[in-house]
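Pasting a structure below so you can have a look.
For this depiction, one protein chain was excluded, whereas all remaining protein chains were kept in their positions.
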Amino acid sequence: MSFLDKDTLKVVGTRPVRPDGVDKVTGRANFGADMKMPGMLWGKIKRSPHAHARIVSINTDKAMALPGVKAVTTRADFPDIPPDKRVLGAAPANLWDLSRNCMAKGKALYEGHAVAAVAAVSPAIAEEALELIEVEYEVLPYVMDVEAAMAPDAPVLLDDIFTAGVEPKPTKPSNISKVVRFAKGDVEAGFREADVVIERRYTTKPVHQAYIEPHACVVSVASDGQCTIWSSSQGQFMVRGYTARIVGADIADIRAIPAEIGGGFGGKTIVYLEPVAYMLSKKSGRPVKIVMSREEVFRATGPTSGAVIEVKLGAKKDGHITAAKTVLKYQSGAFQGSPVQQGCICGLAPYDLPNAETIGYDVLCNRPKVAAYRAPGAPIGSFAVESCIDELALELKIDPLRLREINGAKDGTKAAHGPTWTNIGYAKTVEEAKAHAHLKAALGPNQGRGIASGFWHNAGGESSAACHVNEDGTVTVTEGHPDIGGSRASMAMMVAEVLGVPFETVRPVVGDTTAIGFSASTGGSRVTFAGGMAVTQAAQKVVEELKKRAAVTWDISPEAVEWKDGKAHPAGANAGGFEPLPLAELAAKSARTGGPISAEVQINAQGQGPGFTTHICDVEVDKETGHVKILRYTAIQDVGRAIHPSYVEGQMQGGVAQGVGWALSEEYIYDKDGRLENPGFLDYRVPVASDMPMIDTVMVEVPNPRHPFGARGVGEVPIVPPMAAVANAIAAAIGVRLRDLPMSPPRVLEALDQAEPMRQAAE
Amino acid sequence: MAKTHVSTVINGEPVEYLCEPQQTLLDVLRDELNLTGSKEGCSSGDCGACTVICDGNIVCSCLMLGAEAEGRSITTVEGIAEGDKLHPVQQKFLEHAALQCGFCTPGFIVAAKALLDENQNPTEEETRYWLAGNLCRCTGYDKIIRAVLDAAAVMRGEAAR
Partner (left out) sequence: MPNLSFTAPTTVDEAVRMLAGSAGLAKPLSGGTDLLVQLRSGRMRPETIVDLKRIPGLIGIREEAGEFVIGGATPGNVVFENEALQKAWPGIVEGLDLIGSQQIQGRASLAGNLCNASPAADSVPALIAARATCVIAGPNGRRTAPVEAIVTGPGRTSLEKGEFIVEFHVPNPKLHQSDAYLRFIPRTEMDIAVVGCAVNVTLDGSGVCTDARVVLGAVAPTQVICEESAKALIGHKLDDATNAALDAAAGRACNPITDKRGTIEYRTKVAGVLARRAAKIAFERAGAR
């Protein structure tokens, strides 16, 4: 069966109501903090008030003595993780770093770093107990700014980090954990060839994923070590595996149940609370619930990096780029692992560059360990490159879309980081942008238009799925991916398409770790691709089984049976004049024809298609206050095949809004002692409904032939261009270029006051 | 700490509970009454995920003490549908795919219902400003606004349910 031809599809491509929808609009759906277990205790975590400090001693006696307190835990309860156990399967995390992030060892490395925790019979008593825990700190000098952290005399966070990727191997520990480099051709020769060369420097501040649901879990450990974890996360298998490693338990002893998740965007692809709750539950013998406050979410969970990016572009007068060089410096927070490599790769990926070099520095600093944030690393790198492309277009006096047409990546282009593209849709997004009505909208005084493009790899990976035919002919599909954006609807749609039955008769279930095989996390824009591939294959196996059962019923060979429109048909007149057998009938008889009809599939999906996008943004600037208003926004994206178009549009719109916030108003603000001044939604400013216009979306479909339905990942690429699209629009509106995020009103006003005309921007 | 006894009406039903003085109405709804539809997103009145209707006005239940509910009438998200009949706002949220993770949705449903109770013909701008106290991080608000405007049309009798 081929499902790549859109015209033959009956379910995929339509817009049914999602199966979990009624529960979500009536308040019945259960998220992380909605669970209660009998005998449950309330856990709370004590956190460092210092940005960098040695933990001299911790005394929990008084806390333990408070009536109502049932357990206390500190680092002493957590095992060290030997080097051979620091990586688990194909998961990206370093479990030793994660363990020390969940509970500080020896040093508090950021304000908010967990140093101890208590469990008590009420939240109020737990809160009181926290204040009775006595921690003695030796405060150390801290460093936050990425370039300050790279300086040779910077305070060093961890004495076992030696910069990887440099020769000779360093002997002195450093905050620079790694240097990466990709190169193609001869970039210096390329610059010599150029008629125009521009060099610019851009900066971004750390921003948080800002999901509305704070982290929450309930963990119950029995005295024999068997454990149930209820938590919202981007991966129940990740929760199970990471918790097991951090607490020193066997994976089979832990059952991780995925609650509905109230947003993640990458920030819930790791654990913070589950190992701590595990220890408290183990020690108290009762279930323990821990819910982060919003303040804790900001002080102690991963934002993404703040960064410095330098871009140098060279081009001929006719618009062909001859060379591109970028240097990226990203903060990784208290442990290594910023997404600088992705920043390097993704910034240049939309372009066909004969000569290129990109170098990235991964730098520790006294902030929370960064966590993935939607296309990790790419928005930062693209903010810089797309802004610089715009500046280049102005220098060359070539329209920005035309410049992208001339230099855009196409099928057969070899990317700067190595791979050669096939079946990509970037050129189509530029083409659609050129033709879009948005470009015809008139612009008034102090209004301007900006263009920017973006790229994200998307991901494949491990997924499992099971498809069960129930006795009445309805179907249950069990998969292992928490549903963040409506994916379970798409899973059911693909199965319904394969089986040829109505969508409403196929019910998807997100199974816990005992109900389905291993599935890697929801993230990397992989669920529709990899999860979809798994459910499709499971449904196809069910179809083969249904054909066999019809064959048994008719006493003919299975090769003589076809499956069409939800029924088994004899394949041609020679097979026999049998009435078609609908699925429900075969289901009713299944015990007599061989037993339950079910299939389970486990895959490591390959062949994910990358995603490209081009955005158009109009702004209006109040030149007396620096306030920027978004007037119009259009996002044009290659989505492969939109399984459920409404939820694809939703991903595009959501990514745009996050990018707008990143561009204009979101940033971490620290005081002189390294303490966060804005750990709440009042002063950490995400866009509100009145800040945004309607966001127009254009879904370009260049199918990915490696997916049964042609799907590509869609969730991450939309956050990649907005910061540059907005910056380019502001530059067009007021004739002044901003290169530092966020472009908040005071910064816009300051830039206007300095009134540096764009053409003479500093070399 | 002595607990306060409170008699109130929640979703049309008389309810009594005991609460500690510092417990907010949100704490009481979620932890004492098992009405977990209202969510805690920030505890500072900045996200609207805890929105309930109190004596006809939307309020953040995280900024109201449980003790203050004495003698008042509270409507939570659990009381918006009538039995198995969804309110037009709920129905339109589903049709327009105006939710992705669904965590902010209860707060939006309650706030939007209150808007349409007061004004069945809001403009896009009025709708955006009315809902400015409800944060959504997933949708970019586009489909939420469309759903509310469409629900308004239904309530005016101009569109199909």
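The first chain written gets the first letter, and so on, giving A and B; residue counts start at 1 in each chain.
Here is the rule we go by: a residue touches a chain if its C-beta (ideal position, glycine included) is under 8 Å from a C-beta of that chain, and two chains touch if they have at least 3 such contacts.
Here the structure is a predicted model, which is why all the values come from computation and not from measurement.
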Contact residue for the chain not shown (choose from B:Ile10, B:Ala81, B:Ala97 or B:Ala111): B:Ala111
From B:Met64, B:Ile80, B:Ala98 or B:Cys136, residue that would touch the chain that is not displayed: B:Met64
Missing-partner contacts on chain A, residue numbers: 124, 128, 295, 624-625, 627, 629, 664-665, 669, 677-678, 682-683, 685, 687-688, 690-691, 744-746, 749-750
Positions on chain B where the hidden chain makes contact: 1-2, 4, 20-22, 24, 43-46, 48, 51, 54, 57-60, 62-65, 67-68, 70, 111, 114-115, 129-134
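Everything below uses one rule, namely that only the chains that are shown with their structure count from here on.
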Whole-Å separation of chain centres (CA-atom averages), chain A against chain B: 29
Residue ranges of chain A touching chain B (in the complex, touch as defined): 15, 17-18, 20-22, 24-31, 33-34, 36, 124, 209-214, 260-265, 291, 293-294, 484-486, 644, 646-647, 649-651, 653-658, 680-682, 686-690, 692, 694-695
Contact footprint of chain A on chain B as seen in their complex: 20, 22, 30, 34-44, 46-47, 49, 76-78, 80-81, 86, 90, 93-97, 99-106, 109, 124-125, 127-129, 131-146
